[in-house]
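Every protein chain except one is present and positioned as in the full complex.
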Amino acid sequence: MDAILSLAAANILSPTVLFFILGFAASLARSDLSIPEAVAKGMSLYLLLAIGFKGGAGVAENGLTVTLGFAMIAGIILSASIPLIAFVILRAISGLSRVDAAAVAAHYGSISIVTFVAMTSMLDAAGIAFEGFMVAVAAIMEAPAILTALLLASGATGKKGVDKDLLREVMLNGSIVLLIGAFAIGWITGVEGLAKIEAFIVSPFQGVLCLFLLDMGLIAGRGMRSSRQHLAPPVILFGVLMPVIGASLGLASGLLLGLSVGGVAVLMTLCASASYIAVPAAMRVALPAANPSIYLTLSLGVTFPFNLTVGISLYLAVASLFGG
Amino acid sequence: MDAILSLAAANILSPTVLFFILGFAASLARSDLSIPEAVAKGMSLYLLLAIGFKGGAGVAENGLTVTLGFAMIAGIILSASIPLIAFVILRAISGLSRVDAAAVAAHYGSISIVTFVAMTSMLDAAGIAFEGFMVAVAAIMEAPAILTALLLASGATGKKGVDKDLLREVMLNGSIVLLIGAFAIGWITGVEGLAKIEAFIVSPFQGVLCLFLLDMGLIAGRGMRSSRQHLAPPVILFGVLMPVIGASLGLASGLLLGLSVGGVAVLMTLCASASYIAVPAAMRVALPAANPSIYLTLSLGVTFPFNLTVGISLYLAVASLFGG
Amino acid sequence: MDAILSLAAANILSPTVLFFILGFAASLARSDLSIPEAVAKGMSLYLLLAIGFKGGAGVAENGLTVTLGFAMIAGIILSASIPLIAFVILRAISGLSRVDAAAVAAHYGSISIVTFVAMTSMLDAAGIAFEGFMVAVAAIMEAPAILTALLLASGATGKKGVDKDLLREVMLNGSIVLLIGAFAIGWITGVEGLAKIEAFIVSPFQGVLCLFLLDMGLIAGRGMRSSRQHLAPPVILFGVLMPVIGASLGLASGLLLGLSVGGVAVLMTLCASASYIAVPAAMRVALPAANPSIYLTLSLGVTFPFNLTVGISLYLAVASLFGG
Amino acid sequence: MQTHPAKRIEIIIEAPLLRRLTDALDKADVPGYTVLPVLAGSGKSGPWSREGQVSSAGGMASVTLVTTVERADQVLETAFAVVQPHIGIVSVTDCEVIRPARFA
Amino acid sequence: MQTHPAKRIEIIIEAPLLRRLTDALDKADVPGYTVLPVLAGSGKSGPWSREGQVSSAGGMASVTLVTTVERADQVLETAFAVVQPHIGIVSVTDCEVIRPARFA
Partner (left out) sequence: MQTHPAKRIEIIIEAPLLRRLTDALDKADVPGYTVLPVLAGSGKSGPWSREGQVSSAGGMASVTLVTTVERADQVLETAFAVVQPHIGIVSVTDCEVIRPARFA
């Protein structure tokens, strides 16, 4: 318990989290502080490229184990099944319509790459290693949740099966392609490749992350300010409860797979986090009747801050407890 | 005198100033060289984050003295009173209308953060220390000038008192919030925090500043090309005279406060510089009758180049003379 | 031959080239991966500033030789005459109209700065020096080709002489101004100036180049996808033949000038590469009847990938052979 | 296709005033509006361009609003109250829409 | 100057749907269209802004299309088929063009 608290305290007082809080507070106070869309997207691409590449270079260095394959399969199953749990809970406690509940559920099966980054930064700072291939697991967990959600919604929308175009769009979503592509390039070019671009993707990483989290704080705060009325208390409760449930599933799976402590913590984080790029866009196309204010605000305004400030410390502490 | 000249020569031949001159010349020659708005804004955010954070980390390292409080108060008084002097001079020599004179005056009471950066870069290069809290003084000096200007203009506009919305907008202006926020985060996380993001906010700083000054040169040149006709010779004269007057007030205040040589030079620079972000936007809202071509061109096309090329060397030399 | 092959293999497996291929493949697969225009332009400005500055600092360090003058003259002659050859070949084999052929020819006389960067990165990695002033040669080769092309087209368009406005636009094109300007500033501030901004323009350079080449791949792939039908096989053939012809002329000139092995390789690359910034814009203004799909796709979708993956290794190997 | 007459109102306004305009529109309970970025322009007070700008001061924004013929006048008055002391441009065009209920 | 009547169709649509709309327009062989970026907006589902966004989900795009009076209806139907289940705004305005052949 003490360990968790001191970990959490150190995390909350890190520059990255403080910049998130700054952005959140600035938005709530209606400051006009804002980061241009192009710069925000540029930073997002940078983060994807950097973590993909570093993950791949890590695999090149440490070699590939059979665990990778099992971890990928576990990722697919987790991503596809977590929305079921989320959906059931939502229908039981939240009063959201079938379509809205399905759309929200999709986000929780999928993952948030910046939460992943927050956890791995914490691990790096603490000197705890984790499997480089977890990046690939993160990428593969983006999509399956969407399929589950569409099946869940089909009762309400009456549409059967999944649009082929949508499937292609989701699989070839820019962030997935860049993450997987950079991972592959990191793997191919290995430590030598990493050495060439280290000054770009490693040294300034934490600083870029601060600016990016400032932006996330600004958007999350803006969402909370303008869409609070769409989030009834049970919905907000779901937004902090669901990550803990997801993390528990991640913990079980990670232990079963025999991942390192760092790897378990990362898998917990993936299961606990909710998508904010690929899934919202897919939901707008596939489930136009679902209210974006609900799923965007819940994912970015409730679950992301919870994970960033409290969640990741908790997951790491628990992973250490079980894995240590 | 010799010291001033050699300082000025070294300054003018530094990459940052040369890139400003390149941009200025390219604009005058009607080159289509331009930096996208999003990139320019991104660099501006970067500079604010970096200097705010470094200032805060400096305070964390050196501890807080009572001087901080006095310096803040001095900043508020200077910012609020310099517009009065500027207004009187403008009305006496320039032939500008009451409203235009008030709008211009507001800019000179407020500060230009990139001029501040130019001075602190010069100090860093020369190995001269300055008080980290000067960043906070810079932030607090942004706003008071606007109130004075609105009072000065109220005779002409007939409006009494200051719009509450405007007040909030000015106090929560994005650049002020980021500067103060980053300062606070730097202070909280201290040297340890700085170490984490140093590779982002310290190492590449001078390079980013080059690109940013190229942009400032492009905009200043464009303003001069398209708005020269709005600037009568006495107005231009004001644009180089007023910084020197402001700097003198800064010198007196700095010596009274017992600041270090670097601190005095920085306070002189703050008083000498004219706003180009917060104040122009506030003027467009509050004094729509004032001509933006005059205040924007004067601040960015006359006073900023003067300070960058000649002013800051002069202020440092004078500060050394009095403070040494 | 072996040397060429291993050079080519190492080049193709470098992170930069792999990111280009990733972008190209993502576009062909219709992924929505994309880099905002502002970020792409920002990176382009960064690359121009960095190579210009480094070139100038190189000249400051190594002093100026008479070769610089001769190399500049050679650059002008090559840029002006290569379009003639290109035009004759195109008219003989491609079936393009006079205007289209002239527009394409202009691109091949001019240069691609990112191909130049790819070659110099290869040289840096291999520890082979080259003349810093080649940057200035690159800049001067941008424009003459356009004049030749307009003369070639004038038979078809009936317009005599060249529009003065266009001439000014081409000479003061943003990328030329920044390249020359940064070169001059690098020269003036020398090694000392370089030291100040090294952490910005040297260390992260390769990483930025990766992201930039990802973008080039995305655009090239998009062009190929949407404009393939405008490129008949003989036109594509021209797109890989012409660089080799250009490189041969560059080889002969480089040897005549007595350039170093690295210098010869760079001159070959300049002659082999096709413009994608200054010339296309000039063609749209001056030759509106020419189809942009042809010249843009050929330059970016065929010749650039050829040079990047195969060409530059070939040119360096040949230069080593003759110059070694 | 069955269409219904409506009014399209377009307002070009100084960028620093944008929030005041949208706040006023929100308060007047308009059916919706869309803001387009503006790159450059020219008028009595000379040319300007957003390129390279860090401050919003030197620039404009464009707000487009489609509404029913009946509500147009009220919307115009709301908008004009904000724009009036400023240099903003307001223009109104007749148009046709497909789902009129959206614009009431 | 001699001008000819034509129709100007403007569609505001959720950004993630943009490609579907343009694909449909391409398939329907329309004479051309132009996509403008959109910065912010507000409607029944609340306000939004592109500032700082990394996902395209929270945003709209605007498509402008000029066509002959004869073809307008077919274009409208094509567009509406994509927009219909969504929140998109479609408006049609009478306009005049100089080179009518371009828009057929």
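A, B, C, D and E label the chains in the order they appear, each numbered from 1.
Assume a residue touches a chain if its C-beta (ideal position, glycine included) is under 8 Å from a C-beta of that chain, and two chains touch if they have at least 3 such contacts.
Values in this document were obtained by computation on a predicted structure and should not be read as measured data.
Asks: Tell me which residue among C:L150, C:I176, C:I236 or C:I277 touches the hidden chain in the full complex.
Replies: C:I277
Asks: Touching the left-out chain: which of C:L7, C:A40, C:I185 or C:V261?
Replies: Of the listed residues, the one touching the omitted chain is C:A40.
Asks: Could you please point out the chain E residues that touch the chain left off the display?
Replies: Within chain E, the residues touching the omitted chain are 1, 3, 6, 8, 22, 25-26, 31-37, 61, 66, 93-99, 102.
Asks: By the contact criterion defined above, which parts of chain D meet the unshown chain? Give residue numbers in ascending order.
Replies: Contacting residues on chain D, toward the hidden partner: 12, 36-44, 47, 60, 62, 73, 76-77, 80, 89-94.
Asks: Take the complete complex as the reference. Which residues in chain C touch the chain that isn't displayed?
Replies: Touching the chain left out of view, chain C contributes residues 34-37, 40-41, 43-44, 165, 169, 215, 218-219, 222, 226-227, 230, 276-278, 280-285, 288-289, 291-293, 296.
Going forward, only the chains that are shown with their structure count from here on.
Asks: Going by the average position of its CA atoms, which chain sits the greatest distance from chain C?
Replies: Computed centres place D farthest from chain C.
Asks: Once you find the CA centre of chain B and the CA centre of chain D, what distance in Å lies between them?
Replies: So the centroids are 34 Å from each other.
Asks: How big is the gap, in whole Å, between where the Cα atoms of chain C centre and where those of chain D centre?
Replies: 44
Asks: Would you give the residues of chain C that are in contact with at least 2 other chains, written as numbers and ranges?
Replies: 32, 36-39, 42, 203-204
Asks: Taking each residue of chain D in turn, which ones touch at least two of the other chains?
Replies: In chain D, residues 19 touch at least two other chains, as defined above.
Asks: Would you mind giving me the full set of chain pairs in touch?
Replies: A-B, A-C, A-E, B-C, B-D, D-E
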